[in-house]
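Omission of a single protein chain aside, the complex is shown with its protein chains in their original locations.
Chain naming follows the written order as A, B, C and D, and within any one chain the residues start at number 1.
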Amino acid sequence: AEELHIVNCGSDTEPQAPVQQKHIDEWVAENPDYTVRVEYLPWEQCQAKTLTLAAAGTPPAAAYMGSRVLKQLSASDQIVPIELSEEELASYEPSVISTVQIGGEVWGLPRAFSTKGLFWNKDLFAEAGLDMPEGPQTFEEMLTAAKAISEKTDAAGFGLPAADMDNTFHEFLNFLYSNGGQVVDADGNVVFDSPQNVETLAFYQELAKYSQEGPLAYERGGLEPLFKEGQIAMYTSYAAGRGKAEGVNFGVSLIPAGPQGEHSTLLITDSLVVFKGTGLEEPAQKLIKYLTAPERQAEFDKEGGWTPIRLGTDTDALIAEDPTWKPFIDAIPTGGPEPLMTDFVGMQDIAIENIQGVVLGELAPEEAATRIQEDLSALD
Amino acid sequence: MINRYRWWEYLLIYAGMALFLVFMLAPFVEAFMVSLRPLNEVFRVPYRFIAEGMGFGNYVTIWTAQPMLLRWIMNSFGIAVAVTILSMFCSVPAAYAFARFEFRLRGSILAVFLVVSMVGAAVLIIPLYKLMLAAGLLNSYAAMIVPGAAFTVPVGIFLMRSYFMRIPAELEEAAYVDGASRLYTMRRVILPLAVPGMVVVAVTTFITAYAQQFLFALTFNSRNELNPLPVGLFQFFGHETVRWNEIMAASLVGVLPVLVLYVFLQRFIVAGLTAGAVKE
Amino acid sequence: MKTGRDPFPYLLLVPAVLLVGLIAAWPIIETFRLSFTDASMRPTQEYVGMENYTKFFNRDFWPVITRTLVWTTLSVSLKLILGLLGAVLLNAAVPGRALFRVLIMPPWVVPIAVGCFMWAWLYNGQFGMISGLGQRIGLFSGPFEFLAYKQAAFIATVVTDVWIGTPLVALYLLAAMQTVPADLYEAAWTDGASRFYRFRRITLPLLMPSIATMALLSTIWTFNSFDIIWILTEGGPRGSTTTMIIDTYRTAISRFRYGEGAARAVMILICLSVLSAIYLAMLLRLTRKGRAR
Amino acid sequence: MGDLKLNGVTKDFGSARVIHPTDLHIRDGDFTVFVGPSGCGKSTMLRMIAGLEDISEGTLEIDGRVVNKLPPAKRGIAMVFQSYALYPHMTVFENIAFPLRVERLPQAEVDARVNRAAEVLKLTERLGHRPGELSGGQRQRVAIGRAIVREPSVFLFDEPLSNLDAALRGEMRVELSRLHGQLGNTMIYVTHDQVEAMTMADRIVVLNGGHVEQSGTPLELFHRPANRFVAGFIGNPNMNFLSARIEAVEADGITVQIESGPRVTVPVDPDGASVGDQVTLGIRPDDLHPADEGLSCRVDVVERLGSSSVVYVFAPGGLPLCMVTDGTARCAPGEEILLGFDPADAHLFAADGKAFTRRQVPVDLAAISLKRTA
Partner (left out) sequence: MGDLKLNGVTKDFGSARVIHPTDLHIRDGDFTVFVGPSGCGKSTMLRMIAGLEDISEGTLEIDGRVVNKLPPAKRGIAMVFQSYALYPHMTVFENIAFPLRVERLPQAEVDARVNRAAEVLKLTERLGHRPGELSGGQRQRVAIGRAIVREPSVFLFDEPLSNLDAALRGEMRVELSRLHGQLGNTMIYVTHDQVEAMTMADRIVVLNGGHVEQSGTPLELFHRPANRFVAGFIGNPNMNFLSARIEAVEADGITVQIESGPRVTVPVDPDGASVGDQVTLGIRPDDLHPADEGLSCRVDVVERLGSSSVVYVFAPGGLPLCMVTDGTARCAPGEEILLGFDPADAHLFAADGKAFTRRQVPVDLAAISLKRTA
C-alpha cells in the first residue's frame, strides 16, 4: 500500500485531532490501497518545513496549513487545484470559499474557519460605570470604554496584540474591515493609503494608549490569560476564546464598526491542499474531500470549537444552544478574507512593522499608511 | 600565603560569586518556580513568587501528558552520543594529521575547515535538506546525527590539534625507530596519550550536540518517536493553553542528565582546556 | 618529522574531509550558486547575475549590518568582561569554589531553545520574575515588558546571548589563567604588588592572547547567533533585533526567496571571512613555535 | 641591616613535618648557602624566610624584629626564583623596574636605578628586549636585576643556576660571587649542587630530611665534616667509605683495621671511641693514590679528563672506590693496582655517623681569608 504523507500544522493534542484520525481510519478502511501518515508540526515551524519539503522536491501528499500560503504555492506551481462540482462549491459560504479561490480556481479545501468577536468584561465595564449592555458597538464607544476603564479600574482598557506575529496583522484587519478599509482591491491593486485605513490606524494609535503595558510583546495567546485575570477589559478573539475566559463575566459582541464602515471581521481559514508531483494527487484529493464532506467537517468543527464552515440548520441549533456563538456567525457574510498576496510573509512584515510604529507612537497614521502603500506596491 | 584573603576580599569575592550566580541561575529559578505551579497559578496577576498549590505534581504529570518524554530524552542523549562518536572519528585523525605532518594543501584544507565552522547551519538548511534527501537519510536518526557531527568536526579538529601538538614528537620517532608502523604507533602510542584531550573534545562536542539539536531534527525528521527533546517540548504547545509549567518541568528534567555528566567530568574539562590553551 | 609525498596524512584526513566536505562544504557552494539565481519555491530558477546583491545593498544592508555589528560587539564585550570576571572568581582559592565551578555551567549545557523559553518567562511583564519582583520592591511602578520596546528588547536578546555564551568564555579563560606560572605571582608579591596590581600587570597581559582568541571565536559564534533572537523576538519589535542571520533566515526560509537569501548568506560569509583571516593569521602566529620540530 | 635569626622554626604541610625545629643565625653580609639532597626542605626554608610560606612554629627575626606575620614585601627581602619568574610580556627594563613601579617611584628615579643595575649586570644593551629573546644567563641576570633595584637587605636565591649548562653555570657562579662582593648584602642561596656551595658560600648549611646536619665555612665542611652524611655530600667525586673496626684507642689517634685491607692509625680525637667498635673510614678520591702497598684493587673504568683522570676500581670484597689522579692515568681497565693513602687525610665516623674530630687539616682554616672576591 502506498503511503499518503500529510503534514498537519498544530498538535495532535488538540481536541479535533482524534476526530480527524477517526475519519482517516474510516477512509483507509474504504481504500485499502493506501495508508496515511499524519505528521503534526508546531505552527511556528510547520509552514517553513512543508515548503522546504516542497522546494526540495519531496512535498507531502497533502497538507493542512493557513490559506494565505495558497497564492504563493499556486504561483510556484507546487499545488494542484481541487475540482469541485457545482454542488460541492455551493455548500460553502462565498466569503469562506473566497479565502481559497485564486483566479477562479479552488486551491484548497477550507478545514478550519475562524471569525472574530470582541470579548468584553462586564464586571470591569460596570466598575468603570459604563452603561453598554451590548458592549461597545463603534470605535468611539470602544475608545470611551477603554479610556474609562484605564482611568477608573486597575485593568487596562484593551488587550492589543502587536508582536512580530501574524495575528498582529490579523487583529488589525478586523478593525480595518469594520471601517470599510481594504488592503487590496478587487483588481489586485494595493490600496492601503485610503482615508478609511488612515482612520483605522489613528484609532489604533489612540487605542494603544489605553491598552495593556507593552503591546509589542503580545500576541493573542498572551492576552488570553490577561483577560481571564481581569487585567484587560476587552480583546478580540475567535470562538474558542470563550473557553479560555472561564470564570470571567464576559460578553462577546461584533467587532465595533468604524465611522466609515459596519461590523465586519477577518475570515481566516486553514485549508487542506494537495501537492503536485507526488504521484498521489488523486487519492490525496479523494481523501481531503472525504474529510471535508459536510457531516464530517461539522463534527470536526464542533469538536475543535471552530466557527462552522458551512452555515445551515446545524448553525441555528448551535446558536440556540449557546447564544455566544451568534456574533461569530453573524459576522460571516460581511467579513473579509486575508489579502491574497503572493509574498504574504513580506506583506505581513511590512504591515506589522508599521502598525508597531503606530502603536508605539513613532509613526503618524498617515505616514504609516503611505509607507505600507509604497512597500506593498513594491513587493513582487 | 599568597592565597590568603583579607576579610573584605572574601566579601568581595563572595559578593561577586553571588551576583554571578544570580545571573546564571535566575532563569533556572524562574523555570523551577513555574514548574512547581499549577497551571492556573502560572498566569496569575499580580505576580507572587510563592504561589498557592505549588508542588512537584507537574514532574509526575509530564510523563503521562507526553508519554514520549522519556523517549525524547533518550533520543537526545543517543543522538548526542552518536554525534560525538562520529565527530571524534573524523576529527581525531584529521587533527593528528594537521598537528604532525607537513603536506601540501595543509593550509588550504585547514582554512576550509575554518570557514565551515563559521557558517551557521540555519542558512544552509535547504541545500542540506536536498542532500539528506538524496542520501535517503530523511526521517532517521542518521538525518540528525550526520549533519550534527559535520558541523562539530571543525572545532573538534582545532581543539584536538593543539592537544596533539603537546605530545612530544620523540615518542613517535622512538616508535618508528623501533620498527612500528604509523598505524601501530598511532594506536599504541599516540591515542592512549591523547585520551585526556579526547575526553574534553568529546564532552564539548556532546554538550554542543545536546544543546543545538533543534533545527536538523525539525527539518530532517518527521517521525515523532525519533525526535530529540527540544523538538518534543514544542508538543506541549499544542494544548488549549500552553502548559508552561509542564514545559519547564520537562525542560529541567531533560537538562539534568547532562548537568550530572558535567559535574563528573568538569575536572577533565578544565585540565584539558588548559592543555589546549594557546600559549606564548 | 619527515616530509614529502607521504600518503599517510591524507589518509587520516579522509573521514573528516568526506563528512565535512559533503555535509557542510557542498551546501556552502550550492548557496553560492543560488545567490546568483532567482531561486524561490518555483521549481525552475534562472540566473540573475548580481541582482540579489544589488537589491540587498540598495535597501537593507547598511541598517542591518550596523545593527548586527552593534549587537555582536555588545554581546561579545559583555561575554568577555563577565567571562574574565567569572574566571577570576573561579580561580580564587576560597571555600566553595568547587560548587561555584559547577553552578556557573548550566547555561552552557542547557539546550538553547529551552534556555530561551526560560528567558522569555523572565522577560514577561505580567507573569515573569523580574517584573514581578521588581514591582514588589518598587523598582517598577507597573508591569514592564522587556521585549516590547526596541532598546529593551535589543538589550534583552544580548543579555540572553551573553548568558548562554559566558560560561564557556569563563571556563576557557580560567584554563588559560591556570597556565600562568605561580612563581610570577609570588615574585610580584615579594616585590609588594597588591592583588589588583598583580592582576592588571601580570594576569591580564598574559591572558591577552587567550582573550583575543576567545574574542574572535566568540565574534563568529555571536554573529551567527540565530535561535535566541528568533525564539525571543523573531527580530522585532520593529526590526530592532533583526541581525544579518535573522534577516537571511527570514528572507530565505520565511519568505521563500532562496536566491536573495543565499546572497545574504554569502554576505555573512564574507563578513566572517574577514574576521577569519585575522583569526587564522593569529592562530598560525601563535602556534608556529609548537609546530616547528 | 640583614641579620636573620630562626628560633625553633618548623614547617608542617598538613600532618607532614617538613622542617624540624631549626635554630639558625645568618649574620648580616654573609653569603649563606643551603645545600642538601632533593626534598630535604631547602626551598621550604627559603620560602618561609621570604614570607611565601607560613611558619608553623617558632619565630623568624630580621634585624631583631619578629616578622612571622609580615608579608614578603615588608621584610626587606628580594628573591630570585629558580625559574627566574620573569614577566614574559615585559621588556627587560620593565622587568627590572617592576618593584619600583609598585612603589610608584618617579620615572627619573626608576630610570636611574634600573640603568645602574643594568650596568652592574652588563644588561644595558638588552634593556629593550623581552625575556624570550635572552639567553639563560641573561635571564638569570635580569632576575637578579629585579632583586637588586629594591636594594634589599636580604637576597634569596632558589637554585638559580640549575637550568643552565655547565659553562654558563661556571660563569654565573663567578658573577654572583662578584656581585656579593660589591653589594655586601646578606645572601641566602639554595642549591643541591655542592660545587656551587663550596665555591660561593661564606657559610654552608647542610640540610637533610628537614634537619640541619652541619653549618660552617666550606673548608670546615670539607675538612671537618660533622658526620658521614656531610662528608659524603661535600666533595666531588664523593668520599670513599670503607668499613673498619677499632683496634686501639690512643691519645693521638685511633687505630683501625680496614675490612680486607690494611691497619691504619687515624689522627683523631678518640673521645667516645672504644676498641671493637664498628666504624667507617672515609677517604676522598683525591687523597687515594697508587702505592707500593695498600688495598689491592682491580681497575674498572678510567675517565681521562685531560688534566686529571678519574679511576674507578673495585676494592677487595667488590667495594667500588674512586680515585682522582693528576694528568693522564696510565692504568688500564682490568689491571690490578695497589692503592694507599696518608692516614692523616682519612676521616673516621662512628657507627651512628658522627665524625671523630680530626687533629690536623692540611690548611689552617682560620687563617684563610673568607672573602673570595675583591
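Please note the rule applied: a residue touches a chain if its C-beta (ideal position, glycine included) is under 8 Å from a C-beta of that chain, and two chains touch if they have at least 3 such contacts.
Nothing here was measured: the structure is a model prediction, and the numbers come from that model.
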{"item": "Full-complex contact with the absent chain, from D:G137, D:G170 or D:G340", "value": "D:G170"}
{"item": "Sole residue of D:I26, D:A85, D:V302 or D:A315 that reaches the chain not shown, by the stated touch rule", "value": "D:V302"}
{"item": "Among D:V324, D:I337 or D:A355, residue touching the chain not depicted", "value": "D:V324"}
{"item": "Positions on chain D contacted by the hidden chain, ascending", "value": "165-167, 170, 173-174, 177-178, 181, 192-193, 195, 198-200, 218-219, 222-223, 234-238, 284, 286-287, 298-308, 310, 312, 324, 326-328, 330, 332-334, 362-363, 368-369, 371-374"}
{"item": "Chain B, residues in touch with the chain not shown (by the definition above)", "value": "168, 170-171, 173-181, 184, 188-189, 192-193"}
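Assume only the chains that are shown with their structure count from here on.
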{"item": "Farthest-lying chain, centroid of Cα atoms versus that of chain C", "value": "D"}
{"item": "Chain A and chain D, separation of their C-alpha mean positions in angstrom", "value": "93"}
{"item": "Between chain A and chain B, centroid-to-centroid distance (C-alpha), Å", "value": "40"}
{"item": "Contacts with 2+ other chains: residues of chain B", "value": "2, 43-45, 125-126, 130, 280"}
{"item": "Shared interface positions of chain A, touching two or more other chains", "value": "52, 55, 57, 225-226, 231"}
